[in-house]
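Okay, here's the structure, questions in a sec.
Excluded from the complex is one protein chain; the other protein chains are retained at their positions.
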Amino acid sequence: MLAIAATLIVDPFVFRLAIFTLACFVGYFVVWSVTPALHTPLMAVTNAISSVIIVGALIAVSAHGVTREFGFIATTLAAVNIFGGFLVTQRMLAMYKKKG
Amino acid sequence: MLAIAATLIVDPFVFRLAIFTLACFVGYFVVWSVTPALHTPLMAVTNAISSVIIVGALIAVSAHGVTREFGFIATTLAAVNIFGGFLVTQRMLAMYKKKG
Amino acid sequence: MTNLAALLYLVSGVLFIQALRGLSSPETARKGNLYGMAGMAIAILTTLAHAHLSFGGTMLVLVALFIGGTAGAVIARRIAMTAMPQLVAAFHSLVGLSAVFVAAAALYSPEVFGIENADGSLHMQSLIELSLGVFIGAVTFSGSVIAFAKLNGNMSGKPIILPKRHIVNLALLGGAAFLVLILVATHGEGSIAHTLFWLLTLVALVFGVLLIIPIGGADMPVVVSMLNSYSGWAAAALGFTLENTALLITGALVGSSGAILSYIMCKGMNRSFISVIMGGFGETAAAAEDDGIERTVKRGAAEDAAFIMKNAGKVIIVPGYGMAVAQAQHALKEMANLLKEEGVEVKYAIHPVAGRMPGHMNVLLAEADVPYDDVFELEDINSEFGSADVAFVIGANDVTNPAAEDDPSSPIYGMPVLKVWEAGTVMFIKRSLGAGYAGIENPLFFRDNTMMLLNDAKKMVEEINKAL
Partner (left out) sequence: MTNLAALLYLVSGVLFIQALRGLSSPETARKGNLYGMAGMAIAILTTLAHAHLSFGGTMLVLVALFIGGTAGAVIARRIAMTAMPQLVAAFHSLVGLSAVFVAAAALYSPEVFGIENADGSLHMQSLIELSLGVFIGAVTFSGSVIAFAKLNGNMSGKPIILPKRHIVNLALLGGAAFLVLILVATHGEGSIAHTLFWLLTLVALVFGVLLIIPIGGADMPVVVSMLNSYSGWAAAALGFTLENTALLITGALVGSSGAILSYIMCKGMNRSFISVIMGGFGETAAAAEDDGIERTVKRGAAEDAAFIMKNAGKVIIVPGYGMAVAQAQHALKEMANLLKEEGVEVKYAIHPVAGRMPGHMNVLLAEADVPYDDVFELEDINSEFGSADVAFVIGANDVTNPAAEDDPSSPIYGMPVLKVWEAGTVMFIKRSLGAGYAGIENPLFFRDNTMMLLNDAKKMVEEINKAL
């Protein structure tokens, strides 16, 4: 029984591939739906969210020795981007106003 | 070591949930991108593809006793839909013509 | 092997996405449909390669595919384009029923699906997913059967309002939840689990019937679309149980598609989805109020219409439900050709909810070989009526009613309409001065620049063609 179950277990890589593939579709559609007037904020915000790489950096800090140093540098760099990216986007978006 | 690895294994359900969630986004975008002139073929083709439930029916046929009968009925029903759905879509789409 | 299978199911899901993506324009749609077929073939072949079927099993599958496939192919070839709403409803019922049997199979023989625990029992999670699948599947089945019967005229389209129906429905839902609870407690084992399963199916079947009978026949298109959505969610639920990516993706696609089409229809009619689902529409629709003023109608003959259009510079044709009923699309196309020969510019204007299902008019015009670049959506053509000499309204009514714009008390107030009244002359082909789907009077009939051509749409157009 257990043996059968084991052969039936799918490598999580395949799931990740599915997630990645679908996310590419979502990205394709969602970016085409962005209005051209907001393409500059789009660049800034994608910048900010790509810094979610910080999740790897934070885990690295929990290690020891040089890995921790790598983690520290990576966290700092990503933090510049996160704060800078979201705030500059917010600043830009605050400028877009309707008539009146 | 093995113990640590075991606690780190994510329930595949979560992956499936991610796939489902992203597929909902894809569905949302892809359906809104369908031109209104093709909404009737859209209904027919979604009909056909939802019969991919046939994958469950086929597995059921490989069992014995009443399960196999369930599988047989389900396969037949789904097959009506698959052939009917795709062919009627094809028939409709063949009618849409450009000028000239 | 399982990894490869999982990958192939993903490929199949992606092909289904491409199938829908193709529908964004008529040029790419045919290729899209081929992608869809390829996706289905991959899913089926992957499963067959994976299912360790005995010889007998393989034979059974072939027989099932043969019977089902033949039936499907014959139906697909024979069906009249005007019967598409019924056909779609019928097909949904099959998906729903198929889902019920697949869920039953998973409960009876979890081991072939590889979802049983070591002791042969079922996880709570699997049981819940499975119950959801069978419940939605059964509702889809019985609901679609009723929708089919109403659309096909096997059953009166009149809403059937049972007393205390909301309480009964709630009770059924509560009962279903209770059954699922006990089912989970049995771990899916023994004949008691099987009995509970079929009880749950029964409750769902009844619920599906009760859900649809109070809804008027004319609201059936929204219902069909909603059931389309349900069939998708049922597939997705079973996708969780069977751990199948293709089912998960497809379920989500179909679920979204049905939901969005329902939304588009409701918006096109300016009604809320809830009010449609609650039902009762069509019963309470007040008769057109008689304000006591005698109003005159200018009737015309086919010859008059032919004469005016022959001398027009631009004619916009507005088809509606009546054109579908009368099957007048071929005659209409001929009329357009005759007019074009006279040098008249001819365009078609399609309202999003003209006819009785989304895209209904487009598919009928396509059937009559009208090129799709002559056919325009509401937003693209509404500004052109002002420059048209004739708006030729054939079997349409509500979608041209100016009350939607200027009468806040009208039930269709706020719905976007085609501004046919801005054209030099408006011609209406219909059989009487009666109302359309929404049951309200169209004030255009009594305007000075309106000409009523009272007859069956096909006959009238044929007469016009003779006169041209």
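Note that the chains are named A, B and C in the order they appear, and that numbering of residues resets to 1 at the start of each chain.
Rule of thumb we're sticking to: contacts are C-beta pairs under 8 Å (C-beta built on N, C-alpha and C of every residue); 3 or more make two chains touch, one makes a residue touch a chain.
This structure is a prediction, so every number in the text was calculated from the model and none was measured.
Chemist: Of the chains that are displayed, which are in contact with the missing one across the whole complex?
Modeler: Computed over the complete complex, the missing chain touches A, B.
Chemist: In the full complex, which bits of chain B touch the chain not displayed? Write them out.
Modeler: Against the left-out chain, chain B lists 1-2, 4-5, 7-11, 13-15, 17-18, 21-22, 25.
Chemist: Which residue numbers on chain A touch the omitted chain?
Modeler: Considering the whole complex, chain A reaches the absent chain at 12-13, 16, 19-20, 23-24, 26-28, 30-68, 70-100.
As a convention for this text, only the chains that are shown with their structure count from here on.
Chemist: Would you mind checking which chain's C-alpha centre is most distant from the centre of chain A?
Modeler: Using the mean of the C-alpha atoms as each chain's centre, the farthest one from chain A is C.
Chemist: So, what's the distance in Å between the C-alpha centres of chain C and chain A?
Modeler: Each chain reduced to its C-alpha mean, chain A and chain C end up 39 Å apart.
Chemist: Would you kindly tell me how far, in whole Å, the mean C-alpha position of chain B lies from that of chain A?
Modeler: Whole-Å distance between the two chain centres: 30.
Chemist: Check each residue of chain B and list the ones that touch at least two other chains.
Modeler: Residue numbers touching two or more other chains: 12, 16, 19, 23, 26, 30, 33.
Chemist: Tell me, which residues of chain C touch at least two other chains?
Modeler: In chain C, 13, 17, 243, 245, 249 touch at least two other chains.
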